[in-house]
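The structure appears right after this line, and notes come after that.
Omission of a single protein chain aside, the complex is shown with its protein chains in their original locations.
Our next item is chain A:
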Amino acid sequence: MQTKKQNKRLLWWSIPLIAVLGITLYGCPSQQNLAGSSDAAQKVYVAPGEHDEFYGLFSGGYSGQLTTYGLPSGRHLYTIPVFSQAPVSGYGYSEETKPMLQTTHGFIPWDDAHHPELSQTDGVPDGRWVFINANNTPRVARIDLGNFQTAEIIEIPNAAGNHASPFVTVNTEYISAATRFSVPMDENTLENEDVAISSYAENFKGTLSFIKIGEEGEMSIDFQILVPGFNYDLSHAGKGPSEDWAFFTSYNTEEAHTLLEVNASRNDKDFIAAVNWRRAAELVANGEGREIPAEHYRNYIDHDEHRAKSELIETVTVLDPTENPGIIYYLPTPKSPHGVDVDPSGRYIVGGGKLSSVLPVHSFEKMIQAIENEDFEGEVDGIPVLNYDSVIQAEVENAGIGTLHTEFDGNGYAYTTAFISSEIVKWSLETFEVVDRIDTYYSPGHLMIPGGDSRQPAGKYLVALNKITKDRYLPTGPELFHSAQLIDISGDKMELLLDFPTDGEPHYAQGIAADIVKERQVRFYPLEENNHPDAVKSEADTRVVREGNEVHVYMTTIRSHFAPDNIEGIQVGDKVYFHVTNLEQDWDVPHGFAMLGAQNAELLVMPGETRTLTWEPKKVGVFPFYCTDFCSALHQEMQGYVRVSPSGSDVPISYGTGD
């Protein structure tokens, strides 16, 4: 119980606090570098029926999915199910998609997806695929931008917390993966071990993985590089002169295993690891490296059969830098760097010095010079550490507090997010001086300029991906969507154009000119190319077949009925497989399938596709199923019944659509 006196004291204490808050939060809207609001409105106005100029592909963070927005309007176009089950379509519930989420830990229904990265040709996004990492149970997914569906997921063995992933090399030869949380690894097999956590310094290791991308996009882990047990944070491949290299930031070079917020923030400098992936790949191709057992799954859509398959891969090749000198060097970089970004020319490597007062910019040319001169200030576990003063090009002063990530506009400027000072800072790649800054609301993590991490950025818009939303929109209780801000960067001064909420927690994002992706779009799947073994191509072939306790219903949908729509002879204790083929051959005519009492989800079946839902009836009676997607004027009539008899009943299997 508080006394009156205490209350009074509290009140007095709060006055200076209110004054401080008042000053810091003073008149937010009026201080925003907002283009004249009608001007801004015009710039983001995409008339009804018109299309946006860019696709924005935003990671869903803890939603595990990838969300698609139109830019500059901020329209939410679609959410691509990737690492999380999606009852909305049956992804991860249907028999055809369940294998996509298979891992050596079993079926994993969720993950934390951070960094989308478009495939590139000649250092420019080409619109074929977008890759995205799973941070929690280490995996990488490939999404086909022809149909906006996840086409492949590969598990990363010998890793924990796949954060520095999946960044592409200039011709999508490789994408990266890495260990965020180092873990104990057996010296020979790299297998995780049952050891004391306090033996971190002795036993814990990390790996940097290079995933090879085949002609059709198929992924395979070409090699892993064994590295000291730091936390590897982010990555970007080089381009132009640096295109044979990939860069990874690290923190926790202190090798702390508890209270990292303090214990991993002590060193003045951590490292950016520069990996000569070309050389490493050549070594592996020449038989260097050690093949070790490392079971991991590769799950992929068999495009012929329209369904996912899982393949267990037994081994992986490991390169030890101590045995293969010249593949990796450490660039000292101030204070737990977060992002590592390479400018469009490929000459500069920008580290996000999260806890640093300056933004360090390394020179690739100087790095090569230092390597040639063996200008090392030491080594860590056999990895040479280059001399900081020899590789640094500039330290950008006054670049904000808590600098995280940098993107480029292709016109000689870089844009860096500052989390703590909640702003984006524009600086020159010539003078390395700040030329403009703009507040964001609030605390940006990543930022995205379409093509902004490629050789050819489209320096028109910038999207700030903010971590804190607070008062930006109508409140929705304690949990708020994250906020994105669209900023016009076409002029000298950055101008805030638009504010929009985003689904999940977007970390990184990618943007690409809409035309490149639009022309690849699939509208429906030709029925004659559907080679799913359980597909039925016409109503005449629909049937119900009992195989012991399993009952297979081969069913079709077309506006506005199911065939068959009356099914009898099912018994309690059966496992019923509804194999539903959508006979439609028309754009945007999916049919849904929902079965009362099914303990999974619905099916949303695209035209020409076959999807399978299982149902294990628990009760006797007659139960309806129906179409969940408002397909036609007679959608409400699109329904059917299943009669469930007691176990052992003599009601025979029968089915049909009447006479």
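What to note about this one:
Quick note on the criterion: a residue touches a chain if its C-beta (ideal position, glycine included) is under 8 Å from a C-beta of that chain, and two chains touch if they have at least 3 such contacts; residues count from 1.
One rule holds for everything that comes next: contacts and distances are computed from a predicted model.
Name of the non-displayed chain as stated in its UniProt record, restricted to "Spore germination protein", "Sugar ABC transporter permease", "RNA polymerase sigma-70 factor (ECF subfamily)" or "Cytochrome C": "Cytochrome C".
Residue A:558 is the one among A:284, A:558, A:604 or A:627 that touches the chain not shown.
Touch with the chain omitted from the figure is made, among A:585, A:614, A:628 or A:649, by A:585.
Listed residues A:201, A:545, A:634 or A:651: the one in touch with the omitted chain is A:634. Listed for chain A, the residues touching the missing chain in the whole complex are 524, 558-559, 584-586, 632-634, 637.
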